[in-house]
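Structure record follows, encoded as structure tokens.
For this depiction, one protein chain was excluded, whereas all remaining protein chains were kept in their positions.
Per-chain numbering from 1; labels A, B, C and D assigned in written order.
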Amino acid sequence: MSTIPKKGINATTPLVPEPATVVAVIQETPAIRTYRLVFDDPALMAAFMFAPGQIGLISIFGAGESTFAISSPPSQKDYIQFSVMRTGAVTSAIHELAEGDRVALRAPLGCAFPVDSWKEKDVIIAGGGIGMAPLRSLLMHLLDNRGDFGRIQAFYGARTPADLCYAEDRAAWEARADVDFIAAIDAAHPDWSGRVGLLPGVLEEEQPPAAGAVAVICGPPVMIKFTLQSLERLGFGDQQIFTTLERRMKCGIGLCGRCNVGPKYVCTDGPVFTLDELRRLPAEL
Amino acid sequence: MSKENVKIVGFLCNWCSYAGADMAGTARIRQPAQLRIVRLPCTGRVDPLLILKAFQEGADGVLVSGCHPGDCHYNEGNYHARRRLEVLARMLPALGIDPARFHYTWVSASEGARWAEVVESFTGQVKQAVGGGSVSQTNEVDKMV
Amino acid sequence: MRFIASDGLPRLLERLREDGAEVWAPRVVRDTLNTVLFSPWSEGDEIETGAYSTLSAKQLVLPATERLFAYRYRLTAEGEKIEIEAAGPGMHAGETVVFGARACDAKALGVLDALFLSTPGQSYNDPHYRTRRAGLTVITLACTTCDSACFCSSFGAGPAETAGSDLILYPVGGGYLAEGFSDRGRELAALDIFEDSSQEKPALAETAVLELAGLEQKLLDIFDDLDFWRGATEQCLSCGYCTYACPTCHCFNIFDEMQGDRDGERCRSWDACMFYTYTLETSGHNPRPEIAHRYRNRMGHKFSYYPANQGEILCTGCGRCIRGCPAGVDIREVLKAAAARPATPGGALQQETES
Amino acid sequence: MDDLIATIKQVLAETDMVLGWTRSAAAGVAVPARFHTPREAEAAVFDSTCVHNLAVHLPRLKDRRVGIVAKGCDVKSIVQLIAEREIERDRVRVIGVRCPGMVDVKKAWRCFGFGKKVEDAGGQVAMEGKTVAREEILLAKCRGCRDAVPVIRDAAVGGVQGQSVAAAGELAGIRKRFASMSVDERRRFWRDQFSRCIRCYACREACPLCFCRDVCAMQTREPHWTGGGVDARQSEMAQLIRISHMAGRCTGCEECERACPVGIPLMLLLEEQNALIEELFGYRAGTDPEATPPLLTFDAGKDAGGGGL
Partner (left out) sequence: MRIGVFVCQCGTNIAATVATDRVVEAARAMLGVIHAESIQYTCSDPGQRAIIDAIQQKDLTRVVMAGCSPRMHETTFRRAVQRGGMNPFMLEMVNIREHCSWIHPDIDQGTLKAIDLVRKGVARVRRQAPLSGSTVPVTRAALVIGGGVAGIQAALDMADAGIPVTLVEKGPTIGGNMARLDKTFPTLDCSSCILTPRMVEVKNHDNIKLIVNAEVDQVRGHIGSFEVDIRRKATCVIEQKCTGCMICQEKCPSRAPDEFNAGMGESKAISIAFPQAVPLVAGLRKEHCRQFVKGRCGVCQKVCPADAIDYEQEDEIVSGAFGAVVVATGYDLYDWTGSYPTYGMGRYPDVITSMQYERLLSASGPTGGHVRRPSDGAEPQQVVFISCIGSRDESVGRPQCCSVGCMYTAKQAILTKEHIPDSQSYIFYIDIRAAGKGYDEFSRRAQTEFGALYIRGRVGKIYPRGGKLIVMGTDTLAGEQVEIEADLVVLATGLTAARGAGELARKLNISYDGYEFFTEGHPKLKPVETNTGGVFLAGACQGPKDIPATVAQASAAAAKVIGLLSRGELETSPVVAAVDRNRCVGCFKCRDVCPYGAVEQEQLPGGRAVAHVIDSLCQGCGLCNVACPPSTISLKGYTDNQLIAEVVEVLR
């Protein structure tokens, strides 16, 4: 994995977050909200750098800290964006946040997608549900540097039209000629005139060529499972496929112990892994 | 010796004792101002741990009051409460908490005057109990008592 | 060699205290059922030099709970703001002396250093740990006897290990021979409480030896052999004793301790990989739901992952987990059985695609 | 021992496994073991170091047919688990054993050293030339034991009926001191005791009746009774949670106290609570599989409490 400069973290006390403010809240789906955060310290905000795939830990004091993928692209200097699905105590507390509310943030952490090594290659992106969050960051980064890559195909699947995030972005991607973006929902729905079908099937219908390509998939386990099978049928090798892992994290810096899969720590060795790496890890997901 | 500046937490059921306290208020019966009332549907909702938690958080006294046995809005709630609270009350000495700092009783919606008497006399009892230089006074850090 | 008479020990420790150090030593705790713990020592306190302490001395560098920072919500002219104030190391931040550590305890500190003091860029350099570690003096009591739970000889020099110790005291007639293994240790040995001696170092204990060769790979090879792990953990009750008593276990939890709604502290606290809640995710999913999964990770971390990542085995053979286990689990039996177990195929994707 | 092994083999014929003890070479005392085959059962032992209450495993083996070698006090836990419907009576085969009183292994190790083979015979406990009076080294619960005869049993070893029960001893040691303390002294006593707690939850995990385990409120933030930190107040609250939840359920098996690595005398509180539950409700947990635990029911007419000031 590429080593990314990790500015934004307090260098001497990396377990201490920095105060930040919510500048915008977007209700994406009934269960997902997007938050745009800005560090209260303008110098920190100006120096903030990261790469797609990296993560941040949002603190709601009293409730605790939780890990989320950064969903804005590195070129977005005005804010750092996270999409949060409501699942537990911390995410419920985050869902209570309104514009102007104060939080604290540790970011960026973890390793990024090695986009530097993808130059000239075709990139296939497949995101399911909340798994689209890091891929939004990635896709926008690829588009910011469009000339560096070959064909870009992006697939985004959800159960129903109401479960799709990023409506504005989707419209923009669909309008662009230099990316083949397909959003699909699992089953026909009166509010939906677009593609219908499970993501692995849609992917196979589109038949992206494996040669000289990389594929990035992110989503719920069952989606990953079948998408991997589709990619294998399309001829993708284990080193061409990238995904991200999710684990409960506390420290984010490889110390506290819980996020390891065998000898690898998701917080520092991941969250981005190639399929090849995953195959060599013990079966504990 | 008695301590004036005490804090007392009261857990009152909504149907009888809270209403009884309301009635005491409506009748403008003056009462000591140290009590803070937490309203619950029933004394059956009072977890003994809430009482211990209150002591640990620095309460000088804890008072629980509900419907008279047999009159529970939920028929059986205060019967269960009575068992739970009696066990707790008798455990307090072993835990190192003066049992005089805890009391549970029954006050109906019509017993406004009695409610005021309960508050008056329990407040006095607590002031007496914590006034003797117990651990809570000698060491503010260790609040349980 | 230098020598200190038995009755000189309290004088030594008192001298250290006078110099401003806090002194910790193994003591039988009053009102307990014969529990020996490293405890703050002051003059007149009896020191237990025979029985082993139930808990290790790691609390002096990794306290069971410590503050990371305090937070406050404050109403300002611009509305509500958060103030964050990073905490210092707090406990044991100054000079600390631990007396009566054993070779296995001292060595464990070095094992932890590999992670907590690793060079910047590689991993994390923990400021609290660094401060405490820098102020810690380890006076080790060499073991001339041992019990059947000891197996330090499986790791390097065993009872003769000097890593991590500043000063080692060897029991001889009437007192202890003293040898310094750091500047601090040599400085102490030079004090006038010690005298020169020509006595020979005593013979050290011979502890049980556990064959560890090949274990690093073997634990990966039998990762998917759940039958093995279930069998090995059938007595385990999944408490956190072994991890908390272990001188090398260092996993921690981070949580907020509220003082009302506006103020609070973020703390880190020892956590145990044997707890179900350790890896429980908010969705309800748990990658290590069974005791077998958790124990497997514990063995893997100690004897495979940590050696692979940090070059050190995360065990020094102190035997505490064996002596104190309420269910009588003996880690050596599990490792022996693991070594004898044939490898099984598997990999991360296997489980994912099957689940 | 032959009788025990033969009985275990018999019970194995109708169960998936039998929980019992075997001798640990390293520890020199009995350690818990599971016997799945008659061959494994050959290693079974029973002596005065079989301190563990194996009933702790039963809630985790609900779907299996399990035999269990059990002392009278262990059987109380089994009875209570049945009374609380946590396990089914007909899935458990109880092998009652004649209990000689159990040695406090930690004390023994303090006297003799860990791993030394402890010989228990005729009022004396001995090893390598040292002897200690048996009385001094018995577990507290064995003094004045009222429950040596297993309340339920499907098989018996060593004639469980009519065995002698250790005489009620006078309060000794901590118990004696505690009994004479004032309320404020007790407050300080507990603050000191709980300042040692490391929140390892061995007390809970060793308790056969603490079957909430993984979701136990000692550890949760929902409900957030207490913080997760190691400090006397938080640890005390955590322990009060357990003690409160044991009211009317604790059979006094002493496993929590035995498991506590830092020697907190938890039984002082549990014994007190058990005694007052018996006084108030005439109920002793673990003596009647049909009885309803007292805090799950009430007696409108007989229960007393509450009232005027």
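Basically, contacts are C-beta pairs under 8 Å (C-beta built on N, C-alpha and C of every residue); 3 or more make two chains touch, one makes a residue touch a chain.
Keep in mind the model is a prediction, meaning the values are calculated, not measured.
The shown chains contacted by the absent chain are A, B, C, D, with contact judged over the whole complex.
For the options B:V46, B:V64, B:M91 or B:V130, the residue in contact with the chain missing from this view is B:V46. Contact with the chain not shown here comes from a single listed residue; of D:D16, D:E86 or D:D192, that residue is D:E86.
Which of C:D19, C:E78 or C:D261 touches the hidden chain is settled by the complete complex: it is C:D261. Contacts to the hidden chain, counted on chain C, fall at residues 73, 75, 80, 260-262, 284.
Taking the whole complex into account, chain D touches the unshown chain at residues 84-86, 211-213, 215-217, 220, 222-225, 245, 292, 295-297.
Touch with the hidden chain on the side of chain B covers residues 7, 9, 14, 18-19, 21-26, 28-31, 33, 36-42, 44-48, 50, 53-54, 57-59, 70-71, 73-77, 80, 84, 116.
Basically, only the chains that are shown with their structure count from here on.
Multi-chain contact residues of chain B (touching two or more other chains): none found.
Residues of chain D in contact with two or more other chains: 189, 221. Listed in rising order, the residues of chain D touching chain B in the complex are 183-191, 225, 232-233, 236-237, 240-241, 243-244, 247-248, 268-269, 272-273, 276-277, 280-281, 294-295, 298, 300, 303-309.
Residues 10, 12-19, 40, 59, 61-66, 87-91, 100-104, 221, 224-225, 228-229, 246-248, 250-251, 253-258, 260-263, 268, 275, 278-285 of chain A touch chain C in their complex. Residue ranges on chain C touching chain D, taken from their complex, read 29, 31-35, 37, 51-52, 54-55, 63-65, 147-149, 208, 234-235, 237-241, 243-245, 253, 255, 257, 267, 269-270, 272, 275-277, 319, 322-324, 326-328, 330, 332.
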